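One structure below.
A protein chain is absent from this complex, but the other protein chains hold their places.
And then subunit A:
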Amino acid sequence: MVPEDRSGAATAAPLEVHGITVTYGEKPAVFSADMTVRAGELTAIVGPNGAGKSTLLKAVLGIVMPLAGQVQFFGLPLDKARDRIAYVPQRASVDWDFPTRVIDVVLMGMYRQLGLLGRVRQAHRDAALHCLTRVGMQDFAERQIGQLSGGQQQRVFLARALAQQADLYLLDEPFAGVDAATEKAIIGVLKELAEEGRTVVAVHHDLSTVPEYFDNVLLLATQVIAEGPVSTTFVPELLHKAYGGRLGAGQVIGALAETV
């Protein structure tokens, strides 16, 4: 007999969110959001500034405490699924003058293997270097992190997430303020992950690249406006609804021109 939860976990969505609500003070930042992420695909979370995109990610991961709502990863609660999840925070959320080297940051992604006092062995170092190679940063392993450009910082964060060998990657604005070469390198890695059957969710702000980069989109403006494949969800009516009057017609048409 196959245990029920096991068969359920095999088919369960990588991430399923029900009615999540987060407030800062009295105003809700995210209100009753539902989300079902499809396995092996890339999903963008899109919406105007202050729409609660980053907050939604943080609430899902337990970094901020939601007021209400349920979250399941692969059919399991967060604590049982941590080995399968990797989070890439916003680059600007940490102090890059922290006294550490690039390789040490990547090794932090292996904490769940290393544990409290486990020795860092050559195999760990090789794995970390391999992750740096995937993002094109292999020559920077011994660098002090303060010496990196913004794009290089973002790649190091992605390498740390790769070191976690996760099945679901949650990224907060991975393309914010990076150079064109980095953007290309990052989307290349994310598409590789999806080809390997892994799942990617990214908070994204550049509407013009949504159709090119992503399979699905979640439109968020405190509440979820729409969720689904880019072809049916990333359409003018819904975008206008998400952005209110803040989006010029030109922007929408520009973004949609890429879809065709």
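One rule holds for everything that comes next: contacts are C-beta pairs under 8 Å (C-beta built on N, C-alpha and C of every residue); 3 or more make two chains touch, one makes a residue touch a chain; residues count from 1.
Operating definition for what follows: contacts and distances are computed from a predicted model.
Missing chain, UniProt protein name, picked from "Electron transfer flavoprotein subunit alpha", "Cation/multidrug efflux pump", "Metal ABC transporter permease" or "Nuclease SbcCD subunit C": "Metal ABC transporter permease". Of the listed positions A:Gln147, A:Ser208 or A:Ser231, the one in contact with the omitted chain in the full complex is A:Gln147.
Here the missing chain is touched by one residue of A:Ala13, A:Leu76, A:Leu114 or A:Leu129, and it is A:Leu114. Residue A:Ser93 is the one among A:Ser93, A:Ser208 or A:Ser231 that touches the chain missing from this view. Within the entire complex, the positions of subunit A that touch the omitted partner chain are 58, 61-63, 79, 82, 85-87, 89, 93-95, 97-101, 105, 108, 111-112, 114, 116-117, 144, 146-147, 160, 164.
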